[in-house]
Each structure stands twice: as structure tokens, then as C-alpha cells.
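One protein chain is absent from this view; the other protein chains keep their places.
Per-chain numbering from 1; labels A and B assigned in written order.
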Amino acid sequence: MRKRKERIDRGVKARSSDIYALTGVREMLYLLFPRAIPVVGLLVFIPLLSPYWREVFISTAVYALLAISWDILVSAGLVSLGQALFYGIGSYFAGALNHYWGLSPLWTIPLATVGGGLLCTLMLLPVLRLRGIYFSMVTLVLPLMLLRLVEATRILGGTEGLTGLTPFPSPLFSLYFVQIALLASLFGFRRLMGTDYGLIIKGISDNDRSVMSAGINIYWYKAQVLFLGASVGAFTGAFGTHLDMFAGMPGFALDYSIMPVAAAVVGGMGTFAGPMVGAFILVPLSEFLRALGALRIVFYGLFLVIFVVGLPEGLFHYIQRKYEKFERWVVVE
Amino acid sequence: MNRDESVILKVENLTKSFGGVMAVLNVSFDIRKGELLGIIGPNGSGKTTLVNLVTGFVKPDSGRVEYRGRNITGWAPYRIVGLGITRTFQMVKPFYQLPAFKNLVVPLSSPRVKRLAGGRYGDRDAVALDLLEEVGFERDSRVSYKSAASLPQGYLKRLELAKNMALRPDLLILDELFSGLSLAEVASIVPIIEKLRLQGKTIVMIEHRLKELFRIADRVMVLNYGEKIAEGASDQVMEDPAVKQAYLGSET
Partner (left out) sequence: MFFGTLIYGFINSAILAVMALGFNLTFGISGVANFSYGALYIFAGFMSWILLNSLGLPYLLSVVIAVLITGLIGVVMYYLVILRVKGLALSEVMATFGLGLAIMELFRYFDFVGFRYTLPVFIDRSVSFGAVYIDLQRVFIALIAVGLTVFLYFFTHHTRIGLAFRAIAQDERTALTFGIDSDLIGALSMGFGAALAAVAAIVILPLGTIAVEGGYEVLINALAVCIVGGLGSTLGIMVASLIIGMAQTFTANYIDAHWMFLVSLIAIALVLVIKPSGIFGSQKELEERI
């Protein structure tokens, strides 16, 4: 008698699909529970921690947003190895607006988000028509070159950067601000990608020839996705500028490029929640490893490799699968 | 004069080579409105490349493609689809993880459909299900809801056809639609094609299944080594010595 493993949706999952969720408290709780965790965790639990850990989690949220930005791009098949480009551009944009024109964060942040996003999109537009690897190559190279550009030409404050910029009203404010932005992005983009628009985007990533032959201008859609991802990235830079009261070369640092990718790979690409989970694991973890200096990046690198090779679906997919399905042994006919 | 006005697609001296290989050489032909033109020829004769050239997936080295008087040479594929020319692919590759009907949401979201429907997309899911029924997906069996990965070739080919029909084309180019299908499956698809003709659509079919093609084609064009070697009614063309040699080899 031979057996095999079979995976079926859990009863409660089947009972809570679509409109049937409203039939019972258990079903509604089943749906609400995973969604409540991030909301409660971020908005209630974290503010209760010590100031040191609150800062850590602000940093975590920033990386989580960058990871979500990465995930947005990956949905259309664009693998970015240079999230630092978006962070750096957003950071300088907001910093410049604040430093040279005296605009307050109320203005600099939205302007930097949209303006920075637009600028980055324009920079990367030419590579959209080429093979995916070109996008990865160019995104990797651009921030590192812009870094050297700033250093060489000494514009925008050169090596010292722009200092003494306007801060946020209070640390608690920054915490809530970034966390709400994070939650909004998380739920917003999950929603978006679940619509028919998201279907087209994922279609482009899956089989762009097919989408092209369906009469859809894939480059226009890719550009849209690029803009969305770049804007989220630019937002993190703008936020970081006012958080640190500083905008400078470190905005283009490799750290901002690698961490989000590692987080997304560990957490699970394509789900938006996965990258967030990945960030919330890796960033606090790296805090513990802070004493070890360069070892931090060694860890990111190793995590990247191990997860890409060993658990390519990522933690979130794995957890989601366990939550929604159960396995049982079944006799093979 | 009248004959000229009925020509909707004019192809002049299309040429394309890949590296050293001459895939298509100086091919010219016309397609008249409402006809069913068959394009046949041995393997490697350039049929699919010709389709790629006309539909914009490959840019020609030289030559001209004109649709309803407009020069569409070198246009991007999505723009050509926007004009009403659609094509199927020899190797059918649907979006495997999606259910069959969801596969149609992509073409139903194209600008052309939106334009023809008066500026709104409407209920894409419902339209998709209707389309699938038209191509023979039995409504009661829920086969339209099965993931594309689990469908056999016959259904996948019909899905591909439905994808074209979703775009409300005026000219359909079907690249080896019948390949890999049993006689019964071919027999079940032919009525769908006939219905499209009755709706006034023009159809071009690249085929290897000559018997089935000749039953429905008005005219046939033969390619060999990238060149057009014959054109005309199917029985005429099959008597042409050049065509016989191309398919069967010479007697010496």
C-alpha cells in the first residue's frame, strides 16, 4: 500500500472564502488574524518598547518599505539591485528642497516621493526594453556611480552632505508616520496586485510576449510599475533625510541596495508581506550583530544565497501554506 | 478597381535574414477582405517568420506592410493589434497558474477592447466566460475555471483562439492552430472558424494539415526556403511542379 502526501485547503479557509466569511465569527477571525498582527504589532506593541528599540524599528520600517518597493518591481519582472538609487535620490531631493528652498517636511516629502520617483523612472526608462539582466546591472551601477559623482563634483554638499535639516516633531511621530506608511503600502499594493491590473503586471513578468500580443503596451505598464516602486523608494529616502536631519552620500550606500533584496528573498518574493517579514527578521537581527561590524553584510550575503537556493519561496509563502492548507497521507490508487 | 479596394493587407518584398540565414526573401502578396488564405510550405520555409514580420514581432530588413492603406512596417506588436490584426502562436503558452477564463482578462484589458466597447471595460470575467463557451468550453463542466496548466492541448488551442477573438479582430492570423490536434478536435474547431468568416472576418492560416486546410481555404500560398513559389486555388497549387518538388523532392 503506497502513500503520498496531499495538500488540501483547511476547512476554515474554504468556509471563509469570498462572501462566506461573514457567516461566522470563527471564519472572520481566521481572516482577520493575519492582517491584525502587523497592524497591532506596529501600532500598539512597538511604541511600547524602549526608545532604543523604537529607533531600531523605525529603521526596520524603512528597510521594509524598500523591500516592498523591490517587490513591486519584481512583480513586473524587474529585478533591482540598486534600491539605494531610489533612497539616495529621494533623500537628496527632500534635502535639497529643505536646505536650499526652506520647504518643510510637509512639502519636501510628497514632492521628493513623486519627483524622485519620476526622476528615477526617467533614468531607467531606456533599459526597460532590454533583457532583465540589463535592468539589474544598471540599477547596481547607477547609485555607486552617483556616489562618486557627488564626491568628485562636490555638489549638494559633497562629502559632508546637507546637514542641519528640519527634523520631525518627535521620535514618536516619526515612528507612527513610517509605520502607517508601511501598513498603507503593504495593504495597498497587495490589493492592487490582486486586481486585474495586477494580473496584467504579473502576466508581463510571466510571459511578456503573450501580453504584447494581447494588444497591451508592456513598456508603458513596466514604466508605471517602475514609477510606483521608485516612488516608494524615494519616499524612504525623503523620510530618512528628515529623520537623520541629513542628506548625503551614505544615501547611495550598498546597504540600502542589498538589505531589501535579502529581506524579500528570505520573506518571500511577490507577496509584499514576505519582504516585510524578511525585513523584520533581518534588521533587528543585524542590530544584535552590530558589534561584529562587517560581519553584518556577510550575513546578508549568506542569507541571500541560502534562501535563494534552499527556500526560494520564502518564509511567508511557507507560513501561508501552513495556515491555509493541511497535509495528509493518502493511499495511492 | 473593385478588386483593389477589397485588399486589406498588402505585403511588398518583405525580406529578413538572421545572421547568414535568409528566412524570408522578397515575399509579396495581398489579402482580400473576408477571404481565408492558407499559407503552406515545408518546415523552415519561413512561414512563422513571415507572420512575425507582419505582426511586428520581428523587424524586416526591407520591404513594406500596408494595412488598409496604412504603412505598418516595423510597428510594435501592440499597435498592430490595436488596428485589428491578431495572431496565435505555434507554441501555445498560456498563463499557467491562472484559471482558463482569467487568461482572457489580459486581452480584454487592452486599449482596443476598451475603445470598441465604448470606453469601458465592462465585466471582463463574464465576457471571458462567454467567449470560452463560444470556442467550445462546455459551460456546465466548469472547465473554464480549471487552471490552464491542467488543460489538454485541444482546449489550450481553443483558449488561444478565444484570446484572439477577445480582441475583436478584423484579420486573424492563425499559426498552426491544428497542430497537435486529433481529427475530431480539428473538426470541432472548424465550425468556429466558419462562424468567424460569417462575421466578416478575414483569416490567414499557416498549416501543415493540408487536407483540413484545403476544405476551408479560398486561396493558398506556398513558401519554400523563404520565397513564395506558388499562389492560387488549392488544387491548382498542388499540381505546380515547384510545389511538388518542395514537398516531395525531385524525381532524380
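A few remarks follow.
By our rule, a contact is a pair of C-beta atoms (placed from the backbone, for glycine too) under 8 Å apart; a residue touches a chain by one contact, two chains touch by 3 or more.
Small disclaimer: the values here were computed from a predicted structure and weren't measured.
Contact with the omitted chain, checked across A:Ala152, A:Leu172, A:Leu285 or A:Val330, is made by A:Ala152. The chain that is not drawn here is touched, among residues A:Gly24, A:Gly41 or A:Gly132, by A:Gly132. Only one of the listed residues, A:Tyr30, A:Phe57, A:Phe303 or A:Phe316, touches the absent chain: A:Phe303.
Here one chain is not drawn; of B:Asn52, B:Asn164 or B:Thr202, the residue touching it is B:Asn52. On the side of subunit A, the interface with the absent chain consists of residues 74, 79, 81, 126-127, 129-134, 136-138, 140-142, 144-146, 148-149, 151-153, 208-209, 212, 254, 258, 261-262, 265, 292-305, 308-309, 312, using the contact rule stated above.
The working rule: only the chains that are shown with their structure count from here on.
Centroids of subunit A and subunit B (each the mean of its C-alpha atoms) stand 42 Å apart. Looking at the complex, you find that subunit B touches subunit A at residues 55, 57, 76-79, 81-82, 86-87, 89, 93-95, 98, 102, 105-107, 109-113, 124, 163, 166-167.
The part of subunit A that touches subunit B in the complex is made up of residues 196-197, 199-200, 203, 206-207, 209-218.
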